[in-house]
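Of the protein chains in this complex, all but one are displayed in their positions.
Chain naming follows the written order as A, B and C, and within any one chain the residues start at number 1.
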Amino acid sequence: MKFLEYKAKAIFAKYGIPVPRGVVAARPEEIHDPPLPCMVKAQVLVGGRGKAGGIKPAATIEEAHAIASQILGMDIKGYKVKTVYLEQRLDIEKELYLSFTIDRSAREPLLIASAMGGMEIETVPHDQLFMQHIPTLIGIQPYVLRSMTKRLGLADHLGEQVEDIARKAYALFRKEDAELVEINPLVVTKGGKVIAGDAKLVVDDNAEYRHLEYAKLDQDRTALEEEAHEKGITFIQLDGDIGVIANGAGLTMATLDVLNLKGGKGGTFLDLGGTDDPDKVAQAFELLIKAKPSVILLNIFGGITKADTVALGVKKALEVMHADVPVVARIKGVNEDAAKQILRDIGMHPAETMEEAAELAVQVKRGGV
Amino acid sequence: MKFLEYKAKAIFAKYGIPVPRGVVAARPEEIHDPPLPCMVKAQVLVGGRGKAGGIKPAATIEEAHAIASQILGMDIKGYKVKTVYLEQRLDIEKELYLSFTIDRSAREPLLIASAMGGMEIETVPHDQLFMQHIPTLIGIQPYVLRSMTKRLGLADHLGEQVEDIARKAYALFRKEDAELVEINPLVVTKGGKVIAGDAKLVVDDNAEYRHLEYAKLDQDRTALEEEAHEKGITFIQLDGDIGVIANGAGLTMATLDVLNLKGGKGGTFLDLGGTDDPDKVAQAFELLIKAKPSVILLNIFGGITKADTVALGVKKALEVMHADVPVVARIKGVNEDAAKQILRDIGMHPAETMEEAAELAVQVKRGGV
Amino acid sequence: MAVLLTKHSRVVVQGITGHQGQFHTRAMLDFGTKVVAGSSPGKGGSKVEGVPVFDSVQQAVDKKRANASIIFVPAPYTKDAAIEAMEAGLKLVVIITERIPFHDTLEFIPYARTKGAVVIGPNCPGIITPAEAKMGIMPSHIFKPGDCGVISRSGTLTYEIVNAMTQGGFGQSTCVGIGGDPIIGTNTLEALELFQADRKTKRIVVVGEIGGTAEEEAAAYIHKNVTKPVVAYVAGRTAPPGKRMGHAGAIIQGNMGTAESKVKAFNDAGVPVAEYPVDIAKLLGQT
Partner (left out) sequence: MAVLLTKHSRVVVQGITGHQGQFHTRAMLDFGTKVVAGSSPGKGGSKVEGVPVFDSVQQAVDKKRANASIIFVPAPYTKDAAIEAMEAGLKLVVIITERIPFHDTLEFIPYARTKGAVVIGPNCPGIITPAEAKMGIMPSHIFKPGDCGVISRSGTLTYEIVNAMTQGGFGQSTCVGIGGDPIIGTNTLEALELFQADRKTKRIVVVGEIGGTAEEEAAAYIHKNVTKPVVAYVAGRTAPPGKRMGHAGAIIQGNMGTAESKVKAFNDAGVPVAEYPVDIAKLLGQT
């Protein structure tokens, strides 16, 4: 679950991390009492807003209205700006960087900090980064924070503030099941205060049940992907035209790869998971059909999955949707002969192996079958 | 730091552990609106109040006043009752036991629970106790609580309440630096509610700096012990007449043991620690003199401690206090010859070993020197 | 010998009374696994597929000398179940459950190390030692005893590959489905260590996928420490770039994590990478 900046900042504030004052608006006329002078910031789930013209200063309320009107409705890297955040303008002395994320290899959270904030942190030379794993069993210790502020070369009164923010950001990271807490820039003002200039927060989807208040957040998904998410189906839209559906993420990826090697291009990544419930299969197929593929490539290797009930689900979906999209299907599993017969009965193309199925899908698309 | 019941219950309540309603009073006329019917409970830092007549029921406000008058000022095992707690009377269906303490050998907190509460828990057969260590790195897990309520034979609606109380009591145990959190009885009411009938809380003295709000609690100390505590001196009054002062807890104990073997009896346990600051030594000696020993036995083995400054402290204290109590001193350490001279100059009895010193102290007491 | 799981392993099934737990208990028994107990709070005293059910794992250990656990409980309860197994002294804990919040995994996996327990998964198909025992959900019939160790991050793709191996005459010593989550108890490198040390294993198959740097690290390890022939497959060459953990993720991952990076790492380590999954069998023929 990704958070728009202003929602992330509200959570930051809950944990005691200093953030600038701000007001949010979906329409210019909703803007009443912005802190002035302010920055008008497009609220989108994508980076690079500034370069795209999504962040601009305003000194007066009139200017704020005018700029908000410009920014609202803008298209930033494919994201329409639906809200703006008008935020107190900071007197910037220095920009730092601070984040917590996980390091898969180390299986521990990783704290990254740098004195070179305000830019894309991956472009900062490695020797300018402070990186430290945090053992979850014992948590973040004062010596880690001391080493950090020492490396950042901060004077004591600033170091203390940054350490306090890092401690709170780690608490947030853990308690809110975050995948990422990122503050870039972490601003040092001319007045000697440290304050979160931006806020990125991504919360683990698997922990949604512990944070039901976040479940309704706008996410970085197409309409179909949103529908899939609501139905609990793993579905990603791609730019090819062959609708790929398989069971298991690895097998789905492999099916897309094999299809590609055979000269085709996947238009969907749909992982059916372990289900053989015909209704769920039908639901997944309905989504797939809505994505308007020219051919559907179904690849099931289910030692335990019942192949015939999967086939019945496919049949049902095609009937319900009145779809006449050609389907190439390879189903291995319990009762696979019965499954093949069901598929043949509705005019589909059964295949024995995934290589054969992929080849066939490409042929069908080219009108060769 | 030990807590009176009503103070412990206030902290329990802060952690969400259900406690009966109650009011506290130091004089009967302070009692205005007690929950009725109530139990009037003597607030003392010692067990066995009930048997000693320190807990009695009252049905009316007049009765409450009368009983409070009886109980206030009572002497319970040497403790004067300074306050009473008038607490809502519970309709008891069943009495359980629950505690968290540390197991030194396992180096882990230990949860103890029993369905046989309301009595001295150490008299309960071991097979009626549920005992489980809690690893601090990972905390208390649901399965532990489930096993506990299963062993206690509690129905689901009670089990859930007890599990919740245990979870909160563990949080209290950890966050408040407790040595002991004990609820006995943990009452199950006829109405099916679980509520802490009594509350014992002991907080680690070493963690006082994290809980300054507790530092002013009345403790289980004599006036002299309290004075010592305020001065940061480890001092316990014993029932013998030879004032023993040594450096280090082990050596102080050993000195008392040796004294005993030589036919003497210690009247104080005073551990000087590692100090050789003459002012601190003088302070400790002043306390010792106030305890009115017939002889003082000083035993210092200080490889690093400066023996002469210790001796100067002794000299100073005796002068300030105008004390003429005989002192037998054995001091090993840096400049020990100078120390011996200082002691001899003021008429003390230097000894070479602790055995010799103890023997000498007994002789001096008997008037043999 | 085999890796981690043998016919002597005494398995307790946590969550045995659930649909999945029951179904796979039957399948594991049929495969010959010594499933000695199940655990399901409040269901102690019952039986599932003839297996006695206890309220706690500790009872399964005390009464049935269980020494390994397979977990089927729902995600919100998995951390509790895993810690219960470790505290009861089990040294092998296989977690099938998927969609576990990774902050839970970040607690019980380091904790497992303090207890000397090996965790496989979560979100994995389990482990199988053909002709000996299965702790997992994979289809039994596609496996056959042999000398190939298989390590895989995915489930069904593994079946696809194992099926091809078996058909091509390449049986398996043990197949470890290490799981597809970002945080797993035993990673590719650690599984490689086990197979390198296992006398029965003569060749090793690694099935990787995009995301993370497990394959790159494994390749470096192979180059240095593995004397047995290794062949690999990497899924996701044409998949959309996985979600990247913001800029912080980019720092951790650097240029790694892509299929190209992984294939190159394997090739640099002398590990041939199959183009098609079924080609694994062909590559094994050349080892």
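Assume a contact is a pair of C-beta atoms (placed from the backbone, for glycine too) under 8 Å apart; a residue touches a chain by one contact, two chains touch by 3 or more.
Bear in mind that the values here come from a model prediction, so they are computed numbers and not experimental data.
Engineer: Let's see if you follow the contact definition: name the visible chains touching the chain that is missing.
Structural biologist: When the full complex is considered, the omitted chain touches A, B, C.
Engineer: Who touches the missing chain here, B:Ala10, B:Ala207, B:Leu224 or B:Ala338?
Structural biologist: B:Ala207
Engineer: Have a look at B:Tyr6, B:Tyr85, B:Tyr214 or B:Phe269 and name the one touching the chain we're not showing.
Structural biologist: Considering the complete complex, B:Phe269 is the one touching the chain left out.
Engineer: Decide which residue listed in B:Glu29, B:Asp75 or B:Asp103 touches the omitted chain of the complex.
Structural biologist: B:Asp103
Engineer: Looking beyond the chains shown, say which of B:Ile17, B:Leu86, B:Ile112 or B:Ile342 touches the absent one.
Structural biologist: That would be B:Ile112, which touches the missing chain.
Engineer: Out of B:Glu5, B:Glu87, B:Glu163 or B:Asp177, which touches the unshown chain?
Structural biologist: B:Asp177
Engineer: Could I get the residues of chain A that touch the absent chain, sorted low to high?
Structural biologist: Residues in contact with the chain left out: 135, 137-138, 141-143, 146-147, 150.
Engineer: Which parts of chain B are in contact with the chain that was left out?
Structural biologist: 47, 99-105, 107-110, 112, 120-122, 129, 131, 135-137, 174, 177, 179-180, 182, 184, 200, 202, 204, 206-207, 209-210, 236, 238, 246-251, 253-254, 256-261, 266, 269, 301-304, 332, 353-355
Engineer: In the full complex, which bits of chain C touch the chain not displayed? Write them out.
Structural biologist: Residues of chain C in contact with the hidden chain: 110, 113-114.
Going forward, only the chains that are shown with their structure count from here on.
Engineer: What's the chain with its C-alpha centre farthest out from chain B?
Structural biologist: Of all chains, A has its centre farthest from that of chain B.
Engineer: Between chain A and chain C, what distance separates the C-alpha centroids? Give it in angstrom.
Structural biologist: 27
Engineer: At which residue positions does chain A touch at least two other chains?
Structural biologist: Chain A, residues with two or more chain partners: 137.
Engineer: Residues of chain C touching 2+ other chains?
Structural biologist: 107, 111, 114
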